[in-house]
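Removed from the display is one protein chain of the complex; every other protein chain stays in position.
Up next, chain A:
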Amino acid sequence: MAPSYADINVGDEPIRLETDPISRTTLALYCGASGDHNPMHIDIDYAKAAGEKDVFAHGMLVMAYLGRSVTSWVPQTALRSFNTRFTAITRIGEKIICTGKVVEKKEVDGEKRVKVELLATNEKGESKAAGEAVVALS
């Protein structure tokens, strides 16, 4: 059930999702399922040749976790827009913690819309991605 617009207040923090640590298996599965076959995420030989210490997570995996955090709060049909800026590379072994804070309520195009600021961090609180989602509620 979607929360009601009237029950939501600016400053509310209705979103929290914590993932398991990202493993090489996580990245292999995401590579295959997403269709993003960039070897930087799955092939340590390639990553080292490109100057990296190790493979690292797809930014879009972190955004997918943020998407899960939003759709576990409101049904996806309520989602009007969703953006993310990737602020740091996510390494093997890190957990992702997604949180969201209501920053705006307003009527747009005849809909009651709520804007949520989203943040994905590791377990130390270091930012990995930040963004916003806008949802329409009744």
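By our rule, a residue touches a chain if its C-beta (ideal position, glycine included) is under 8 Å from a C-beta of that chain, and two chains touch if they have at least 3 such contacts; residues count from 1.
In the analysis below, contacts and distances are computed from a predicted model.
When the unshown chain is looked up in UniProt, the name that turns up among "SufE family protein", "MaoC family dehydratase N-terminal domain-containing protein", "ABC transporter permease" or "Glycine betaine/proline transport system ATP-binding protein" is "MaoC family dehydratase N-terminal domain-containing protein".
The chain that is not drawn here is touched, among residues A:G11, A:G35, A:G110 or A:G125, by A:G35. From the set A:I8, A:I42, A:M63 or A:V102, the residue in touch with the chain omitted from the display is A:M63, counting the whole complex. The chain not displayed touches chain A at residues 19-20, 26, 29-30, 32-36, 38-40, 46, 49-51, 58-61, 63-65, 67-68, 70-72, 75-77, 79-86, 89, 131.
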